[in-house]
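This report concerns only the one structure given below.
Selected chains only, in their assembly positions.
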Amino acid sequence: MNSFGRIFRVQIFGESHGEVVGVLIDGCPAGIPISPAIFQEDLTRRKGGMQKGTTPRSEEDIPLLKSGVFASTTTGAPLAILFENKNTRSGDYEKMKQIPRPGHADFVVHQKFGGHEDYRGGGHFSGRLTTCLVAAGVVAKKLLGSIEIRATLKEVAGEPDSASGIEKAISKQDSVGGIVECVVKGLPIGLGEPFFDSVESLIAHAIFSIPAVRGIEFGSGFAAARMYGSEHNDSIVSMDGTTATNHAGGVVGGLTNGNELLFRVAIKPTSSTPQEQKSLNTTTGKQEVFTVKGRHDLCIALRVPVVVEAVAAMVLADLLLLEQKILRVNP
Amino acid sequence: MNSFGRIFRVQIFGESHGEVVGVLIDGCPAGIPISPAIFQEDLTRRKGGMQKGTTPRSEEDIPLLKSGVFASTTTGAPLAILFENKNTRSGDYEKMKQIPRPGHADFVVHQKFGGHEDYRGGGHFSGRLTTCLVAAGVVAKKLLGSIEIRATLKEVAGEPDSASGIEKAISKQDSVGGIVECVVKGLPIGLGEPFFDSVESLIAHAIFSIPAVRGIEFGSGFAAARMYGSEHNDSIVSMDGTTATNHAGGVVGGLTNGNELLFRVAIKPTSSTPQEQKSLNTTTGKQEVFTVKGRHDLCIALRVPVVVEAVAAMVLADLLLLEQKILRVNP
């Protein structure tokens, strides 16, 4: 299923080199002020071409509000937002059609859909679709009120300083990965369910739909596996649930505990590297050396923080609606 | 929502110290041979009291097949399986009621449910419920045919040798965590959807409903964030999708790629440690030193592999039904 959420329900559609990409949000409360301008900051954060190490493909990314908005306010009806694809160069992909790119979904998509897929630029399996996630996130953030959500890049190519990491990529002429950390402040206690809709479950579900994500951990995460219980347990210090430490990352028993929600996401190196690679020529059935054409990021992780924020915001807005902490109609 | 799956839909219920715990499976194909005996191996793997470092609470764990089975075969109607709780000692918990155990959900559950929760042994928020996950997994595995799924403990308390890890816990008189790795062989190409039901999304969703899980990673996982693209990309070598390496852990673009599906799960140290701890006395509003009573595992990770297998089997059975790789009626 290509949708997510129980009340604030998000579905994205479109293809990298098709006419548009878009997002349909069902269940958005009525009465939320909304206009193209509120999307710009986050769309700009996501956009390529702004930083060293990101793709020169640059779309204008103007959100076209097609339904669900009247007098610059959400109406409560389904909200459709489109983005036109203008800056496409499909010829680059046509040439590579018979050589599936390693690390990309080309080969498996071809198998899954019986060869009917739009293969240009990955079609529906493209980072271009994260524009839609960001747009959904902007709407979700409007619902979160005083809850603050912030994702930052903690590491690029193993370097805590992202500029150093990018330099490594440029000097090696190879793509690199990174680690994104997300912190949410101001959440109420008790969001989530133990089986199967824990807060970790829902966030992990949404996060793993961001291309290039390979792992997620909450609080101490994998390091917790090497701690003693007496070290790891967070001692509750006050009646609002505040704990002395936050090894749990703000979630116990699948529920938010009133402390900062904290999770980290591992981003693999961009699949499209400038390096020569080998892959199968599906016409000849033999491996070939080839170089990926098209315009690509050396480090996609640079553009991921705002997408992580967006999907976290979607998940949390949905849970807050479900737990009646956000009203169905904004007064 | 306390259910999971679109076609093979699993819901668990019950409380640690209530009369029963149980699982209801909707959408299980008709014609699957099923009897109490087929559950025993996996239930025994999950059960405490068998290994050093696990709890002495020992339930018989006899699955009571209450509906959906006729003549030892699934009928296609909803399948209900109950397990009676017999070996409960609720007095242990009554005493601790006003001091929420650190690392446990006691405090947040109390807040979330307005004090109406069954607090004995964690109530519905208990590892006891994993019995039901294991039972659902046994049924799911029957659907998987030649697909093999195996989870093993790769690390306890930081030691690759789990016996050494347990010795550390015993000598320290403290609880410890561990890392579980799961490998699935024989999956077809193309299970999953890019947004939002990627294979990683669905597996992560289900895995994070297992108590004590703090992280999940696929293939190279967090290590991928420190690799170059040319290292990380898996080169396709043959027309069945086999790749030379498996850094992707068998998933690209959110879809299975025909190679081994591989993921690792971080398990935190058991929250109930024999060590003295501090927590808030919610009556006095002050912190107190206390020691957790009741019977507990020093290392819950020892019992988790079979639960990881179970939820992975559930997810995969559901996807295989959705993709029409498993028949709705077993002939």
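In order of appearance the chains are A and B, and numbering begins at 1 in each one.
Following the convention adopted for this analysis, a residue touches a chain if its C-beta (ideal position, glycine included) is under 8 Å from a C-beta of that chain, and two chains touch if they have at least 3 such contacts.
Keep in mind it's a predicted model, so treat the numbers as computed, not measured.
> Taking the 2 visible copies as a start, how many copies are in the full assembly?
If we count every copy in the full complex rather than just the 2 shown, we get 4.
The rule is simple: only the chains that are shown with their structure count from here on.
> Would you kindly tell me how far, in whole Å, the mean C-alpha position of subunit B lies from that of subunit A?
Centres of subunit A and subunit B (C-alpha means) sit 26 Å apart.
> For the complex, give me every residue of subunit B touching subunit A.
Answer in residue numbers: 1-4, 6, 10, 12, 100, 102-105, 107-109, 111-113, 122, 124-125, 129, 133, 155, 157-158, 169, 172, 174-179, 189-190, 193-198, 200-202, 204-209, 211, 213-222, 224-239, 241, 243, 247-249, 252-258, 266-273, 275, 277-280, 282, 285, 287, 301.
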